[in-house]
Each structure stands twice: as C-alpha cells, then as structure tokens.
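Left out: one protein chain. Kept in place: all the others.
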Amino acid sequence: MRRTRAVEAWTVEPLDRFVGETGARLTLLMTPAGQVLAQQGFTRAVDVMASAALGAAIFSSTGAIARMLGEREFRALNHQGRHYGVFLGALDASRGKLLVLVVYGPDSSLGLVQLFFEDLAEQLVVAAPEPEVRHGPILAADFERELDESLASLFGR
Amino acid sequence: MSLVNFTTREITCKIVYYGPGRSGKTTNLQYIYGRVPDDRRGRMVSLATETERTLFFDFLPLELGTISGFTTRFHLYTVPGQVYYNSTRKLVLQGADGVVFVADSQVRQLDENIESLQNLQSNLIEMDDDMRSMPLVLQYNKQDLPPQLILRPPELDEALNFWGLPSFPSDALRGVGVFETLKAISEQVLRKLSEEASQ
Partner (left out) sequence: MTHPYVRLLGQITRVGGVRGAMLVVADDGLVVAESLMEGIGGAAVAALAASLTRRFAMVTKTSAVGELGFLHLQGEDGTLAIVPAPTGVLVVAVGGSDMNVGLARLEMLRIAEVAR
C-alpha cells in the first residue's frame, strides 16, 4: 500500500483517509510558496518539488486573474486531461493558507475528489498545530563552514 | 518564507534570481544544474516562450546537505525580465527568502538595470518587505565582454549598489562568479533565518 510521506506528522492521517476514499494517484500538501508538507504516490522526490512549484504557480497566477474579476481567489481549480485530471484546492489552517494538489485517474472522478476534499480540508484544519515558536538560534554559530563545505561538494570543488 | 521543521529537522528556502531581460538569470540556473550531481538536484523546470525567453519562471531544487543538523534545501527561481511581465514577477517573488539581482554589465543596458532594480524595490514594498530586510546580493554578469562594451564592477557599484551589498562580477555562461554568488546569498538567507528564530 502506498503511504503518505510527510514532513509534518499531523498531515498523515487525513491524507491517508483522503487517498483511500478517492483513489487519488498523487496527492501533495504544500504552502502557497510551493514548500511541501506531505505527499503520497510520488516515487521520486524531485518530481514532488517540481510539481509543488508548478502547482503553487498555477494557484497564484489564477488568483491574480480572480482578483482582476473582483473575486478574492479561486478556492478550487480543476484541469482535465484525457486520462488524468489535476485538482488544486486551498484551505485555511492556523498556520496560514495551505494548498492541496491531487492527480486522479479514470478510477476516480472530479466529483469524488471535490466531495472528499471538503472532508480533508476540515480534518487538516482541526489537526494543524499552532505555528512552532522556538527561541534561540536554529543554526550553530559556525554554520558558514558547513555551508561552504556543502556548496563546495555540490560544485565539485 | 522559509520552511523550518524541527521534528524532521529540515529547512527549505526560496531564492529568486531577479534582473532585466537577457541579463543571465536562467544561465545562472543552467550552469548550476550542469555542475551539480544528479542526486543533489531535481529536475529543472523552465516555463519559457518559443524563443526561449522566460515566460513565468525557471525552477531548480537543490539539496545542500546537512547544516547544523538540518537537511537543507534551496529552491532557486528566476523571474521573467521583460518589463511587461511584472504581474508574474510579483507572483514568483512571493515568499522569497533571498534575492540575487543579476545585472547586465553592458553599458547600453544600464537604464534597464536601474529600472529593474527600482521595480524590485517597489514589488518588495508592495509585499511589505523592503531591500534592507531582504537578503540580497548583486551579480554583475557578462564581465567577459570586450571592455569598451561594459562597465567595470566599481562603476556598476556606483550606479546600482547604494546599499553597499555584496556584489560579484560574473560570466554565467562559463560559470565564473556563479558559485560565489550562490554562496553569498545562501549565507545571508541562513543567517537571517537563524537570527529571526532567536528573537
């Protein structure tokens, strides 16, 4: 069985349930800037990042069109292909707006995805913890040295 | 806005390459893409027109490795440079943790550089951010061109760098200065991230 891979654990249960109910092929939970919080169905991490960047871009560009029309934003978008459809929906959690990108195939439908997206949004809003407030620096004082080494190895220097 | 997760110890930051049309923003990303091993980078996504001009953005995710115990990722974006694409530039700039301003060193491009820098400033202000709080470095690209066609770094500093920001001469096509620029912006972004958390 496919499992949700999550950066944040509170997302796992609602996403597992959503995928079980809808039969979605790929599901991605992210911030409006395209930062991934959880994913299910993707096999390559690199595809996750590209999909998140593109999904966030679709949402923000159609949001600009919405504002031109006097709408605040579009809450949900659907792109229909011959075999697959892509659904993008937004929800407001305590930490701010989050986006969900869903790819569904012929064994699911837009109606099912829309229906269970409402449940998913509610469950995520309930499960989302308050934003984490930490005191004290995140990185060690000599983080530059580690950064230099990382970049040097990245560039083969 | 950067994403820091203390449970899984991951940091993800967004860096935007800004600047006038054809200054070499995409070339910076293409050079990085070409130099970095497969397992440390993702697919490079380019939303370009048929003539290879950036229409919306280029995107390149990088795995930096572990820094202070955090798995650190950078998402590099470019914006379209042409003046009339400002609405898409604003979209890409949203949530940026740092900006690299890529200037075209050619003498005849000076006005375009100034216009683009002012455009960056007004877009940041519109987003309740400004040049002084946003990590920012300048890159003076195309320094490989014949000297009579270009301005030298001190001249460009004079014309563009009122804030005394770090600036780097470059020839992005051959990779000169690309690494130094990325290193400088990475340091600034991570330092700011760490300082914000400690307040």
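As written, the chain order gives the labels A and B, with residue 1 at the start of each chain.
Going forward, contacts are C-beta pairs under 8 Å (C-beta built on N, C-alpha and C of every residue); 3 or more make two chains touch, one makes a residue touch a chain.
Small disclaimer: the values here were computed from a predicted structure and weren't measured.
S.K.: The chain left out touches which of the shown chains?
M.R.: Hidden chain, whole complex, touched shown chains: A.
S.K.: Out of A:112, A:125 or A:140, which touches the unshown chain?
M.R.: Touches the omitted chain: A:112.
S.K.: Since one chain isn't shown, list which residues of chain A touch it in the complete complex.
M.R.: 106-112, 114-115
Here is the rule we go by: only the chains that are shown with their structure count from here on.
S.K.: Can you list the residues on chain A that touch chain B in the complex?
M.R.: Counting only chain A, the residues touching chain B are 7-9, 31-37, 45-47, 49-50, 53-54, 57, 60-61, 64, 132, 134-140, 143-144, 146-151, 153-157.
S.K.: In the complex, go through chain B and note every residue touching chain A.
M.R.: So the residues of chain B touching chain A come out as 1, 3-8, 10-12, 14, 35-37, 40-43, 45, 47, 56-57, 59, 61-62, 64-68, 70, 72-73, 75, 77, 87-88, 91-92, 94-95, 179, 182-183, 186-187, 190-191, 193-195, 197-198.
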